[in-house]
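Every protein chain of the complex appears in place save one, which is left out.
Going in written order, the chains are labelled A, B and C, and every chain counts its residues from 1.
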Amino acid sequence: MTPDLAPAHEHEHEHQAVPSEPALRVKALESLLVEKGLVDRAALDALVDAYEHKIGPRNGARVVARAWVDPAYKARLLADANDAMADFGFISRQGDRILVVENTPTVHNLIVCTLCSCYPWAVLGLPPVWYKSAPYRSRAVIDPRGVLREFGLELGDDVQVRVWDSTAELRYLVLPERPAGTEALSEEDLAALVTRDAMVGVAKVVFPPPKGNDERHS
Amino acid sequence: MTPDLAPAHEHEHEHQAVPSEPALRVKALESLLVEKGLVDRAALDALVDAYEHKIGPRNGARVVARAWVDPAYKARLLADANDAMADFGFISRQGDRILVVENTPTVHNLIVCTLCSCYPWAVLGLPPVWYKSAPYRSRAVIDPRGVLREFGLELGDDVQVRVWDSTAELRYLVLPERPAGTEALSEEDLAALVTRDAMVGVAKVVFPPPKGNDERHS
Amino acid sequence: MNGIHDMGGMQDMGPIEYEKGEPVFHTPWESRVLAMVLATFSWHKWNLDAFRHTREVLPPEDYLRLSYYEQWFSGLRDLLVRRGLATAAEVENGVPAAGAAKTTPPLTADQVSPVPLSTRIHAQRDLQVSPRFHAGQSVRARNINPVGHTRLPRYARGKAGTIHRDHGVFVFPDTNAHFLGEKPQHVYSVRFAARELWGAQAPEKDCVYLDMWDDYLDPA
Partner (left out) sequence: MNGIHDMGGMQDMGPIEYEKGEPVFHTPWESRVLAMVLATFSWHKWNLDAFRHTREVLPPEDYLRLSYYEQWFSGLRDLLVRRGLATAAEVENGVPAAGAAKTTPPLTADQVSPVPLSTRIHAQRDLQVSPRFHAGQSVRARNINPVGHTRLPRYARGKAGTIHRDHGVFVFPDTNAHFLGEKPQHVYSVRFAARELWGAQAPEKDCVYLDMWDDYLDPA
């Protein structure tokens, strides 16, 4: 990777004397595709930039916060998520279908893709490695409560766990419960509380937010 | 391995300058067990010798040949294989249970162990690598005809395939069909025709035997 | 294909490894693989189902060992050659064949910015197709074991569930992945009780929802 193509991470790797084997092979393929006119390097740069800097869980968090403060918006969101999210501009009304599932005191939703790694990119960005990993994919459907326990979330017997296995071209987003004590917070402040993990369903939104919570990367 | 412990194979490895990592680790464990008095080295040698030289598909072949020439023996074998095999001395009447399943023009039997590698050691010796391998174990139950095709055996639609998945402590042996043209052969000559593969059910016994058939190793 | 990718219900994959403050990409080359995969979709020489299937045909050992983007890279190389956008020699050497014509990329940077709305999956079809089922209906997932691509996981096959909602008409992955036609049909959200899937050990009220095509279902 030349520095101008990947500025955000280059500093991590500049001390690496010998580029890794995959790095060389990927670079060779990119050269080929550019030289053959199959891809436009500027388009690749724009794609990387979009997923690295523009598309991430902040999108989903804004949606969640608005649903918390605006009951009419929440109703729209649960009825037609694409339509409601289009208000923010980061999704098209005709785009890939998103469904929002709501957590309540008696219902906890969890998103997984057992067959590959389907994930609501438009509102959460690219999935973290653990979401794509075999341990999560394999056990989320057979032992969701055990999986949640690994994430530090213990659910009572009175709570129904609903697991959504993303087997088709529908993408799921969990609408977490609004934590108590947040009545005075602005929509923007509420959005800052909402984590990726909560929108996948492996965590709850907590207030006040835990110190040193660096889950969020954008 | 010191030469006196593994005479049969040592010549294959004497040009190997550096012993392989598993060889060293195995040797270290054997030393430990001998020094602690947990195992008797002579007993280990006797076990290796038994499986390398005494117990193998020739045992099963003798049983099959006798069943072909002696209808009363065949009836006993199908009714109580341990009792019938005890005649030969290589199995105990109280030993691990063996069941013999008979191939006919309309029934073909195939043995597998999908969960591990169970195999009728007493009559066939130790299983070959392919029998223990994932490709065989996984597909023998879902696509036995495809598996048999890989072994060069195409079965007609009029033949029922019965797969025996060795999930418990019963061990299966296939009694293959006696090939045509063998009416004049002695029991001993018949036994020489019977292959391990035929007794697992991935082949038929053929006469005259194919040239260069080196499947049999004992 | 009943393969290692179909891992719902396996219990031996170890603990979940969570990385705090995980970056979007762990190395720059990962980002380039992502971008190349997305950009080459715009040639319409393959589809997402076909791309998914390239991962599924990896040997199980490789599937478990290779990282996500290594698998994507492998799948991209495979499709470029198989679908005629590049030759095996070109992909191997990273250099266009002598005399190869230069084409014009269908995806340009301005189509990507500010957000890549143009890299949609486009799997839904605005077609009038009769649904075979309706919300509330009892269904049973078929016991099929195709050697090709399917999105019906093994853990749900043969199990009884209830239609939760009708999502509309989508292309059918089992044919689409193999370029055998879109076979558009209704996709439903189907609810399965955890106990139906996993037996009496499962908590009584818990359930798993799967999105399932008409061809995966029978009336129960």
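One rule holds for everything that comes next: a contact is a pair of C-beta atoms (placed from the backbone, for glycine too) under 8 Å apart; a residue touches a chain by one contact, two chains touch by 3 or more.
Keep in mind it's a predicted model, so treat the numbers as computed, not measured.
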Interface residues of subunit C (partner: the chain not displayed): 1-4, 9-14, 56-57, 59-61, 64-65, 142-145, 147, 154, 158-159, 198-199, 201
In subunit B, positions touching the absent partner: 1, 5-6, 9-10, 13, 20, 22-23, 25-33, 35-40, 42-48, 50-52, 54-56, 90-92, 95-97, 114-117, 122, 125-126, 128-130, 132-145, 147, 150-151, 157, 160-170, 214-215, 217-218
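Just so it is clear, only the chains that are shown with their structure count from here on.
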Chain pair with the most C-beta contacts: A-C
Euclidean distance of C-alpha centroids - subunit A vs subunit B, Å: 54
Centre distance in Å when subunit B and subunit C are each reduced to the mean of their C-alpha atoms: 43
Geometric centre distance via CA averages, subunit C-subunit A, whole Å: 18
